[in-house]
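Each chain you see keeps its place in the complex, though not every chain is here.
The first chain written gets the first letter, and so on, giving A, B and C; residue counts start at 1 in each chain.
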């Protein structure tokens, strides 16, 4: 997530330099053809082209709206993970106790159970954020040269899941989890089993058990929602077509624009023969601007489509998860030196 | 669900080749009429036609938005099935036990009950996905030649429901279910009866019984929501009209476009008599492009309207259901060889 | 609900024949005036008119979107009724029993109570669908000649509520319900009273009682939501204005269109004097098409505004309710001959 007010003009220009170059080459070719081969007879009328342009602007507007909807929904889901995690942290502390225990446990033993539940919860979040960072075949934004060159990468690329999980759960848990395909699900199964054991030991009142199982249910839901956004792209047939429409418009544009500038040139050739003759070359900057606007409008939507890919415009799930971890550990009363630092902001970007 | 970044240009061109051919024939006919019969007087003004075009682009934009809304909602519902299934799997394991039993059951007997509940749940999902694949009278996309020729079909076409259900439920259950019109509903009734029996045997605490009945309620809801999308198409009066509007625009277009090209030709006839005379023939590619854009924009919406039909752009319910099954069986501790494989991705398409 | 892929062209043309005729008469009158009185000086410029046209297309687009929203919400509510009804059917069967009874009832007595509750639920649905079919002052679509002539009417017009209710509830219940203005509400009060009596008899566990009261609450909510859509039309000031705007556009159109065709005629009068002179008559089909598109676009929205009115484009509540009834009775184990048939599909329309 970019955290400054705006990207700078330079960043924008640099980010789009390849297509800008391409547009310059396209239009120079066309103008040269028109100029040297005297193709001015070759033109298409504006009105139908403007109609295509309007339709394209319209469908891209809708697509961008949908892309925004996906980012916003993804952020809501991770907001939900924040809320439920805090609730889980507080509930566990106030519900695991000796009130109904036939064989009371010592305070430190209770505290250990509470710690184990809380740490396993952090493990769940960790497994989930690693799963969210795995590549999908339709997630190609991150491979785009202009997206890669900023040299930013989410923390999940710099440390492997195994190392992150080991300190958080017991060895037997670790073995169980690693044997399953969906690790987050496996961890939640373990949470549920642990709660059941606590209930059987009598340190978790039966109705508190139901309450906490309700939280486990909520976590299953939040995990599933996050996976849904990860695994179900913006429908590819819509995306492909909009991409095509935009390119058709951009490629047809010179056929209408250059003759129009040529005509303007013709109109002034009597007064200023020189300028009149070369006036069609002025269509170059204008074409580049129009093409750039339509292309960037579409690209900006594509960039935001997959909010967990790990680019500068994604939902900062690493930061969110780490923030919850700090919160949970502080309220567990852990010493400051055992609490990890928040991930650094790199080039104004949160991951 | 298509899982590559984009369809290729060839796929798009091939997929739309029939209408492209039709448009070529239409426009060639018109240009020939204009050219040989000298019909240039027959034209309609551009502005009102452009207005129709804008209005058509607008209503189709809304329709595509609604189509996307349907796909997305369908995916959410099946995401809900994922979440509730996992919860059900975990709850059953931790709630069916001897804690309140007056006559405790053996561990293996308990495990058998848990297995029976879990397998019956898989049976429910199976019945539901078969029901979702049944044809409806308004689901014609799948019969379109250009949709069929890719040779892909959902797994539900290759195996019959009876064979899938039999291994999952007992014989008496099977007989009961097959006698009912809505098989998924019947299976959920059986789940509820089973839970009640467990409660009466004392291996399911009464309040856990209520909790699990709550899950059954949720499954009824998810099933009903999925059936709602299946059984209630995008209102046919909206769809029909938009289809008509698009065709009216496409069919009127030559009357405005060909004369316009003819006029451009007239303007250059002095300098290049040959090109000027035949210039109207250049309207052919341009007409085809404009008509193709409007037609494809509308077709793309129609294609996605019914997200369970079994085409390449649908919600992959077979894959989702199988994924849950694998998850549930792994966490039941079943041996790997008894767990079925995920359905294969065919030509970049998940079903 | 129309259940074919599309309405046919003939159906569309027939359905809109009156306005088509009106448009033909309007435009013939204008062209005649222009032609015989030589009114060509009387024209209004296109650009402001096109602006009105765009604005009108825009607001009608929004209105149609809202109309679709109403239909879709109505369908969701009735989908909710499906889900809650099935849940109610299953819960009643598994929660009414002797587990906590001090004076156990016989099995057949229990079954009778379960039957009574289920049948009263069917009575509630029946009362609700009859209430939804009652006319409102703003529901005039059904009276439109072109909507009536297809000869289709919802089953609620062919049988009176009294006859439908009597077999479903006891005589005293019937007397109570008929004395109240809102019959569905009265029936739910009776359900709640019945549940309370079962609880007092001990055949309904107190917490199951709370659970079932929760279902009653949900039914109150679904009923209220359905009544809300019935009783609160799309705000009449929006609807009226959009209707006006559309007509203003359609009525101003000839003043701009006919002179434009006349001008085209003037342009070709040298080459083809005859055609040039009568060219303005060619504006007739074009005007009819433009006016028809704008009018139909608006009419289509109006048609779908009130989804319970009983027209061909409404939510098929009779079919839905009957479907639930069949479901409930089958799972009660009633013999096939006591279970009513689904309502017939008439002319591709479900009611």
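Here is the rule we go by: a residue touches a chain if its C-beta (ideal position, glycine included) is under 8 Å from a C-beta of that chain, and two chains touch if they have at least 3 such contacts.
Everything numeric here is computed off the predicted structure, so don't read it as measured data.
Here 3 identical chains are displayed in place, and the whole complex they belong to in this file is assembled from 5 copies in total.
In this section, only the chains that are shown with their structure count from here on.
Judged by the touch criterion defined above, the protein chains link up one after another in an open path, with no loop closing it. Distance from the centre of chain C peaks at A, each centre being the average of the chain's Cα atoms. At the interface between chain B and chain C, two copies of one sequence, fewer than half of the residue numbers in use are shared by both copies.
Look at where the CA atoms of chain A average out and do the same for chain C: the two points lie 40 Å apart.
Chain B and chain C have Cα centroids lying 25 Å from one another.
For chain A, residues touching at least two other chains: there are none.
In the complex of the two chains, the chain B residues touching chain C come out as 40-45, 47-48, 50-52, 54-55, 58-59, 62, 66, 136-138, 140, 180-182, 185-186, 188-189, 192-193, 195-196, 199-200, 206-207, 210, 213, 216-217, 220-221, 223-225, 227-228, 232-233, 235-241, 243-245, 248, 252. Residues 1-7, 9, 12, 46-47, 50, 53-54, 57-58, 61, 64-65, 68, 71, 75-76, 79-80, 82-83, 86-87, 89-91, 93-95, 97, 99, 205, 207-208, 211, 253, 257, 260-261, 264, 268, 271-272, 275-276, 279, 282, 286, 289-290, 293-294, 296-297, 300, 303-304, 312-313, 315, 326-327, 330-331, 348 of chain C are the ones that touch chain B when the two sit in their complex.
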